[in-house]
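A single protein chain has been removed from this complex, and every other one stays in its place.
Naming follows writing order (A and B), and every chain is counted from residue 1.
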Amino acid sequence: MLYEKGQRHWVAFTLNGKPVSGEAEPRMLLVDFLRHEIGLTGTHVGCEHGVCGACTIQIDGEPARACLTYALRMEGREIRTVEALAGDDDALSPLQKAFKRNHALQCGFCTPGILMTLDAWLKTNPTPTEQDVREALSGNLCRCTGYAAIVRAVMDFVKERRHA
Amino acid sequence: MAFRHIGTSPERVEDAALLTGRGRFMDDLPVPAGALHAAILRSPHPHAEIRGINAEAALALPGVAAVVTGVQVKALTRPFIVGVRSPIDHYPIAVDRARYVGEPVAVVLARDRYVAEDAMELIEVDYAPLDVAVDPILAMDEDAPVLHTAHGSNLVSERTFNYGDVEHAFASAAHVVSINTVYPRSLASPIECFGLIADYDPHEDVYDVLTHFQGPFAIQPVMAMALQVPSSRLRIRTPPDSGGSFGVKQGVAPYAVLMAVAARIARRPVKWIEDRMEHLTAAGSATNRVSTLEAAVMADGRVTALRWDQVEDVGAYLKAPEPATLYRMHTCMTGAYDIPNLAIRNRVVVTNKTPTGLNRGFGGPQVYFPLEQLMRKIGNVVGRDPLGIIRRNLVRPSSMPFTTPSGGVLDSGDYGALVEQALLEGNFADLEDARQRARRAGKLYGIGYAACVEPTISNMGYITTVLSAQERERAGPKGGAQATATVAVDPLGGVNVSISSTPQGQGHRTVIGQVVADALGIAPDVVRVNAELDTGRDPWSIASGNYSCRFAGAVAGAAWRAAGELRTRLARVAAAKFDCPAEMLDFRDGKIIHRENTNIGIDFKRLAGEGHWAASTLPPDLPQALSVTEFWSPDVLQPPDDEDRINGSAAYGFIFDFCGVEVDRATGQIKIDRYISAHDAGRLLHPAMADGQSQGGFAHGLGAALMEELAYDADGGFLSASLADYPMPTACETPSVQIVHRQTASPVTPLGAKGIGEGTTMSAPVCIANAVADALGLEQIDLPLRPAKLAAIIEVRRL
Partner (left out) sequence: MKPAAFSYIRAESLGEALDALEQYGEDARIIAGGQSLGPMLNMRLAGPEVLIDIMGLKDLDRIEFTDDGAMAAACVTQARFMGRLELPRAQPLLHEAMPWIGHVQTRSRGTICGSLANADPAAELPLLLGTIGGVVIAQSKRGQRGIPAGDFFKGMFETALEPDEMLLAVKFDAPKPGSGVAFTEMAERHGDFAIVAVAAVADQDGVTLGLGGIGPKPIVKRFDGLAERDVKAVLVGLAKSLDPQSDPKADAAYRRRLARELGLQTVLKAMERRHAV
């Protein structure tokens, strides 16, 4: 199927567990589509060339940069954004709580991307070392915290989950 | 003062929203109907005449509403005023000449950013390239290409200062030790780039800009004058959240003016979101500086005089508030040391590079980089280790408050004690052992130090030090810095606070909640804090904003005073009620209770509400007990005197860092073994947040030391336009710092707090550089400490 440039086309996928659809030109970045077509502004734009990680979301359970994905490519996929982490009653997830307890954010702009990377990665890496955590975070830049509190929060989360 | 909430580290009220994606940053906010989206066509040339701009094809593209050029903007604006008297016209867009790569040349307004960028590609600009001046020393040559022909040269300011008797000190010195350094450009670059929504009302002749401008709001009248309106007709509003700034979002000001004019021309609101490539190229920069520093040294290592020669490169224009980077530190050019004689020669130069501005550390790194390397060098000359030299020269606690030769007043601190505490808690002995062991094993390992004072709460008059005393007298004195806070009670007894501090992640709303809770004896969750600023509605001053670490000392102090005044009034209301002296009433646990008879009392909420509901029952001489607005300016901030002495900041923190670093022989890569930073920032209002500032400040300093440089080639071409070319440290490159605390209250601020936030950015570059120089056996080293550079040194010196 050819989707003509310069025209908007429908795309439908599952977003945070619910079906969504909207219109996009072929060149529309997924992050722009999520933010402005769908209206979920939790995913942020930091660089548009795949380095800073602020736009990290999950596609079919894997962390991915939404600035390097074009909206129409997501037909039929399962997308998760930061808005999926808290419960329907707005209760913070255990990872979010660990961040809050440990002051792992300051301006909060990089935070959604970091949470989405960790949420996926911790599922397959349940008992990381500090160095493992730092390497997992190497694709997410933060300019406020110096990463120290973020790493502490993750180790705190891991410890808490082990005891649970 | 004993506090219940101040000095603790509660979870932040800001966090839940930010963690769940409910932050409200500039690009998240609703856009006015009909708004156009802007894209900026920028000069690819560092220096070129603009002969013509043909936007026909761009305008013909469907979805494009307008193309705005410099000629149109010039017709509606005046150039920005600058800190020095000189005919340098700085508009927010190039008019007949582009003077740096990335300078705006045309603004496209279209239905969305995608189309706007398409249109940009269709604009034809006829450039005639000119010769460039890139190096600041060469730019001062007689035959250097001149950027601003009306001014006639690239040297835009030269001032000399002499305090004490420098000549005599050098003449009687046992040694004269000197150092030459070149400090490179970098940018503290937040993850959120600039953004704004601008509009113009032609009927009331009012510009309205919603943007995360961080202050200082001394720039607001600069913007207003550029727009040819009084301050009251430029309404600046800030969004609820700002994604980091570190000084950089002072640089959105010229863009606010540009887009405000664009909105006026297009007769529609304009939204502009800067992208990362624009940001790295043209948002701003720390100044690069060439310094020569000489010290007159006695045989025992005591320094009796410093002679500075600083050549400051501010880029293509003196963007307001420059040359503030150079003068911010004027007040403490002797650093943490008791050096009685001081001479300074300052030259400010323009070059074909991005105009500079506020950037975390703001002049501190450029001063401590030569100074702390010189202290190490003095050690070598005199035959003492650098630590000994530092200890010998530190200001003594008995001298506090200590007046520096240039008029700075270091308010408090026992610097020597902090050094000893740091060495002990940071296990310095272990680091020395590590160095010994490493060297025995043939490794390249070094230890470095840095001792710095961190000036906080800027004196708005310090920039006038660049003028002569006569010029200052003509212009009128400038000094002081008003922080504002309003504390009010609502009809149900809740407390609402608004502050003019434009936070960008520093947790102001949480900390003010703690402060006001302690002032009024209530729980922090009864206090709601709003930090959004609206110059059309809120109390503000030219000092408003969040820069130079003013929050903890000045803004929190103003909130404390406002809440204290409100408490005094409420106490009078209760005293009248209970027919007892107001001094007998305690505010605690959400109640106002008689100290001797706890049966006499009333809930805070109830009493507070009475001001609304029962105004008629208030004591007749009490005007109201509903709302108090406090403007607080530290007494110690006066204009410069006739001898060019100025106390540039109100409160000074002290930082002492040391670290152990290994340099990999094969690759030249640096591995930081341990980094310890000791900090006295007065009373810490929220210790965990203070630590966060130290860690974050360190990361910026580390980046500048190791890998961040906004680089230009010899022809003025810009080399760092993407995050691949301008690498910022990730979690793998940023070790955790061991932080050592000491709290010596400031006598100057209401809560005894000083600022904290720029200190480790000032100290880390030179601390790491000193360690690397020690590892490689060098007298000194320049930044950035890239692996290739260190490997070349290792190779050449056969290390």
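One rule holds in what follows: a contact is a pair of C-beta atoms (placed from the backbone, for glycine too) under 8 Å apart; a residue touches a chain by one contact, two chains touch by 3 or more.
Just so you know, these numbers come straight off a predicted model, no measurement behind them.
Trainee: Could you tell me which of A:P63, A:G108 or A:G146 touches the chain that is not displayed?
Mentor: Considering the complete complex, A:P63 is the one touching the chain left out.
Trainee: Who touches the missing chain here, A:V20, A:L40, A:A136 or A:V154?
Mentor: A:A136
Trainee: I'm checking contacts with the chain that's been left out. Which of B:E14, B:D414, B:D644 or B:E733 qualifies?
Mentor: B:E733
Trainee: Residue by residue, what part of subunit B touches the chain that was omitted?
Mentor: Output for subunit B: 113-114, 117-118, 121, 275-277, 665-669, 707, 711, 719, 722, 724-725, 727, 729-730, 732-733, 786-788, 791-792, 795.
Trainee: What subunit A residues would touch the chain not displayed?
Mentor: Interface residues of subunit A facing the absent chain: 1-6, 25-27, 29, 48-50, 53, 56, 59, 62-65, 67-70, 72-73, 75, 117, 120-121, 134-136, 138-139.
Heads up, the rule we're going with is that only the chains that are shown with their structure count from here on.
Trainee: Averaging over Cα atoms per chain, report the distance between subunit A and subunit B in Å.
Mentor: Going by mean C-alpha positions, subunit A sits 30 Å from subunit B.
Trainee: Can you list the subunit B residues touching subunit A in their complex?
Mentor: The touching residues are 9, 11-12, 14-23, 25, 27-28, 114, 188-193, 241-244, 246, 273, 275-277, 504-507, 688-689, 691-692, 695-700, 722-724, 728, 730-732, 734, 736-737.
Trainee: Any idea which subunit A residues touch subunit B in the complex?
Mentor: Residues 25, 27-28, 35, 40-49, 51-52, 54, 81-83, 85-86, 90, 92, 96, 99-101, 103, 105-112, 115, 133-135, 137-151 of subunit A touch subunit B in their complex.
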